[in-house]
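A single protein chain has been removed from this complex, and every other one stays in its place.
Chain lettering (A, B and C) follows the sequence in which the chains are written, and residue indices restart at 1 in each chain.
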Amino acid sequence: MTAYILCLILFSLGIYCAVSKRNLIKIIVGVAIAEYAVNLMFVLVGYRIGGVPPIFAAPGEAQGAMVDPLPHALVLTSIVIGLATTALLAAIAMRIYRKYGTYDVNEIRELRG
Amino acid sequence: MIALYILLSMMILGALVAIEVRSLISSVVAVGAVGLGLSLVFLLLKAPDVALTQLVVEIIAVIILIRATIRRQLPGSPVSARPYGVLLGLGFAVLLVLVSLPALQEIPQLGHPYMRVAETYVENGLRDTGATNVVASVILDYRAYDTLGEATVLFTAVMGVMAVLRNRGLKGGEEG
Amino acid sequence: MADRREDGMSLIVKTVTRLTLGLILLYGLYIVLHGHLTPGGGFAGGVIVALSLVHLVLAFGGRSAWKRISHSGASVMEATGALGFLALALLGLTAGFFLSNFLPEGRAFALFSAGSIPLANLAICLKVGGGLFAVFAILTIFTAETASPDGGER
Partner (left out) sequence: MTHTLMPLMIAVPLGGAFLCALMGKRTRALPDAMGFLVTLLTAAGAVYSVSLVKSADTLVYSMGGWRAPVGIVLSLDGLTALMLVTVNLVAFLVAIYARGYMERYTSKRLFYGLFLLMLAGMNGVVLTGDMFNLFVFLEIASVASYALVAFGTGKQELEAAFKYGVMGTIASLFILLGIILLYARTSTLNMADMAAALAGGGGDVVPLVTGLFLAGFGLKAALVPFHAWLPDAHPSAPAPISAMLSGVLIKSLGVYAMVRVLYNVLGVAEVSETGSPFTPLIVLGILSMMVGVVLALGQWDMKRLLAYHSISQIGYVILAIGIGTPLAVLAGLFHLFNHSIFKSLLFLDSGSLEQATGTRDLRRMAGVGRKLPVTSGSTLIASMSIAGIPPFNGFWSKLLIIVAAVRAGHSWSAFWAVLASILTLASFTKVLRYGFQGGGAGKRLRELAAVPLSMKVALVLFAVICIGGGLLLLPSLRDLFLGPAADALAGGTRQLGFVLTGGAS
């Protein structure tokens, strides 16, 4: 239970940073932290105490009770989706920097004119 | 289990550093640290596939972010955040944790997953797909459609970056 | 000659890069080919392959390393990877349904087993590797254009 709470705290930290910061790179950092927290929540849900990684042991060795493999497959997908959005947002932020010369949201709004 | 809680609180500390530190480069490096902590937590939770992917994906994310912040005359990010945003953020944090307490009690406790559908993957994964890595058989056979969608997301992002960073948007428009 | 030496990192980094580059690439391909046996797979391996190319560009500097690896080459690699995966999916139609595993499962624990999974891993590796390197290459062009030699903004 406390692991889920810590995970939700990390998620709200990420959202807080993305919502309240004025610097574009800090906003991207906040979104990345929120993505980390959601991926962590997914794997936490599938964990089994004393579980074994979801790889079949060689025929001879003993095969313990496996951890839930489904969240692992889905988290692989959402990690790369997180990378895709971070890369696109970083590219847009760099282009904004070239146009306005600053990463600060308020200065951008003033320069918009 | 203690190691899990220690790593989680370290990650929260790292996130706080990443949010509140003034200079951008150290903020990006702090996020890198949080990502590394996440990769270790995945190892603790017996998820080697995910830990490996998280590690390498996080390295390239940090490279891209540093590429965005380096070689620029960057004043430290101003300390005073948008007041409206601070209230919104903190209020949201408290609201989310409080509202989700009853729901968290109801989902299975940490360490005792239901695995109703996942049981079929584990039992006849080897027989159906021949792959000994169950996660690989889930990604590329049982739920290969997800992976097709996911590969398309990355493809879209790459085309998006190409579109956003091409040198001239409108024909005859100004360069850069 | 002065410009080449100043471009990229110091000599020590360049010689180390020449040694380690092959190893990183080999490790990435290992991860991809053994995706269905050991942890890892198309994505992790693809990113490692992209990282080895990024490593090369970082060590030898954006401009000089440019002649050998152009970003259009990387995006062609990515598009072929994506089309390969889509072709595998459409080939699945022959064995009944879209995306079905149409090749025989083969012996467990063997390298060439698990039907079309290794082929899909290869297609994804091409796509992810090419795509991420294209992103990095475009970012380098974009910053190289703006940062004039004295480092100030143009």
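Structure notes:
Note that in this section a residue touches a chain if its C-beta (ideal position, glycine included) is under 8 Å from a C-beta of that chain, and two chains touch if they have at least 3 such contacts.
Just so we're clear, the structure is a prediction, and the values are computed from it rather than from any experiment.
The undisplayed chain touches these shown chains across the complete complex, A, B, C. Considering the complete assembly, chain C touches the hidden chain via residues 72, 75-76, 78-80, 82-83, 86, 89-90, 92-93, 95-101. Chain B residues in contact with the hidden partner, per the touch definition given at the top, are 99-100, 102-103, 105-108, 113-118, 120-121, 141-146, 148-150, 152-153, 155-157, 159-164, 166, 168-171, 173. In the full complex, chain A contacts the hidden chain through residues 11, 15, 18-19, 24, 27-28, 31, 34-35, 38, 41-42, 45, 70-71, 74, 77-78, 81, 84-85, 88-89, 92-93, 95-96, 99-100, 108, 112.
Methods note: only the chains that are shown with their structure count from here on.
With centres taken as mean Cα positions, chain C sits 21 Å from chain B.
Centre-to-centre, using mean CA coordinates, chain A is 2 Å away from chain B. Mean C-alpha position of chain A lies 22 Å from that of chain C. Counting partner chains per residue, chain A shows two or more touched chains at residues 53, 55-56, 76, 80, 87, 90-91, 94-95, 98.
Contact of a single residue of chain C with at least two other chains is seen at positions 38-39, 41, 43, 108-109, 128, 135, 138-139, 142-143, 146, 153. The touching residues of chain B, when paired with chain C in their complex, are 48-49, 51-53, 56-57, 59-60, 63-64, 67-68, 71-73, 126-133, 135-137, 139-141, 144-145, 147-148, 151-152, 154-155, 157-158, 161-162, 165, 167, 176.
Contact residues on chain C toward chain A in their complex (touch as defined above): 38-39, 41, 43, 108-109, 128, 135, 138-139, 142-143, 146, 153. Across the complex, chain A meets chain C through its residues 53, 55-56, 58-59, 76, 80, 87, 90-91, 94-95, 98, 101.
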